[in-house]
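Here the complex is missing a single protein chain, while all its other protein chains stay put.
== chain A ==
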């Protein structure tokens, strides 16, 4: 789903996909790079969070806050594409396919829906998923940063594996409502659609495509959500045992 969630939604063992534990793990240079990457991303999403709060205080309402954080949102969400390369080059032990799927779905929502269909930018559903993403990503990237430095505060781990319970459905709702709101405008303008006849003998209806995307949430969301709940039980109970034995 587009909301990566603060749970183990990557194909990792729940201990943080960027933690060099059992395997050899990334070398010193790769670790340094990853720390910098995760710090920059944490900072970026904090900028977005601060931007949202400031805009809310300045405007006095929570409508149309998208415009105040449009640029950093696009920049930092698109920057997450690097994570696919991290998996491909093996410096992060996650599945390339799973990571690609998650990042692409976020990028799709950012560019192919919110950016492309200007009329939905004033919808409240946009705020819903932006807030969910922001909180999730701040926690997730700081989780990775601390893990790489081998100093993970329990609070961050707890937050990552607990807040998703609310944030994930919140994000998914925001995404679905936004796509739904975009539908009539896509139909009207024929956005990203091509019809016959043409010399490539191809047709594509973006409207139908968006509907199929919405339908795909039905099988995918529960699977990811329950996977994260399962990870939560594993990770947080393991820590409890550790604490007891000390």
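Everything below uses one rule, namely that a residue touches a chain if its C-beta (ideal position, glycine included) is under 8 Å from a C-beta of that chain, and two chains touch if they have at least 3 such contacts; residues count from 1.
Everything below uses one rule, namely that contacts and distances are computed from a predicted model.
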Looking at what's absent rather than what's present, what does UniProt name the missing chain, "Glycerol-3-phosphate acyltransferase 4 isoform X2", "Very-long-chain enoyl-CoA reductase", "Fibroblast growth factor (acidic) intracellular binding protein a" or "Translocon-associated protein subunit delta"? "Very-long-chain enoyl-CoA reductase"
Touching the absent chain when the full complex is considered, from A:61, A:150 or A:201: A:201
Of the residues in chain A, which ones touch the absent chain? 196-203
